[in-house]
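All protein chains but one are shown at their positions in the complex.
Entry: chain A
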Amino acid sequence: MSLIKNLFQHKQHNILNVYCTAGYPHLNSTLEVMRALQNNGADIIELGMPYSDPLADGPTIQASNSVALHNGMTIEKMFEQLQDFRNTPAEQDAIRIPVLLMGYMNPILQYGFEKFCRQAAELPVDGLILPDLPEYEFETIYGDIIKRYGLDFVFLVTPETSEERVRKLDALSTGFLYAVSSSSITGSDKDFSAVESYLQRLQNMQLTNPILVGFGIKDKQTFQSACKYANGAIIGTAYIKALEDAEDVNIATKKFLGSILQ
């Protein structure tokens, strides 16, 4: 069973998925950040693979992508860093929680889509989030490859996604469904109360997959609001901001996740 499925079998509420960028803030801080997230209460890690043109992300995450690229991060390097991350010599250092890789199609196509999926599955990470892979391409080419290697694939839905389409994307997704809280890029500041009726609507649809809410989740209040109507939420921009000026990744992560969970 995939770690993601396993997680949702044991925990249906208040799931916290945190986004971080591979190679940020430092080239070799990837695992340190992931450990800090695991140790301080994150249930899932969404590991961003940096890209020069991350369309669906806002300025904060794009800046973290630029820093990571400047640091020399590549897909190859990331796979090297994640080698044995499930079985480290020191047991407390091993990452046991589910990990999804999030990124854009172009770097993966250059790396080789199948090679990418194979190596990701070998590590193993648990799934992929590729916001610019549309369902047409998924159904005709890439979905089969992703499934062949047993990786979960998470589609996004937005308040503008029709019920018919939500059901289709739910059927194509495994792991969970990523409910974008508003039609906006990451890190935007929109009134969260408007989001509640949309989440209520998703909840009433009785979908196959659990739902995690992303975009605009930045503090305890927005996290709790999201959790009222969904299985949990995804935090990205607010955490990257917390890392921006952090002298110590552990302390910054502990402080940030503490502010959300306590």
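In this text, contacts are C-beta pairs under 8 Å (C-beta built on N, C-alpha and C of every residue); 3 or more make two chains touch, one makes a residue touch a chain; residues count from 1.
Following the convention adopted for this analysis, contacts and distances are computed from a predicted model.
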Refer to UniProt and select, among "ABC transporter ATP-binding protein", "Tryptophan synthase beta chain", "Class III extradiol dioxygenase family protein" or "Transport permease protein", the name of the complex member that is left out. "Tryptophan synthase beta chain"
Would you indicate which residue among A:Gly58, A:Pro98, A:Gly127 or A:Gly175 is in contact with the undisplayed chain? A:Gly58
Out of A:Gln38, A:Thr161 or A:Thr237, which is the one that touches the chain we can't see? A:Thr161
With respect to the chain omitted from the figure, which of A:Leu31, A:Leu69, A:Ala121 or A:Ile145 is a touching residue? A:Leu69
So one chain is hidden, and I want to know which residue out of A:Glu32, A:Asp93 or A:Asp132 touches that hidden chain in the complete assembly. A:Asp132
Need a quick check: the contact residues on chain A for the chain that isn't drawn. 51-53, 55-56, 58-59, 62-63, 66, 69, 74-76, 104-111, 131-134, 136-137, 155-158, 160-162, 165, 169, 180, 183-185, 188
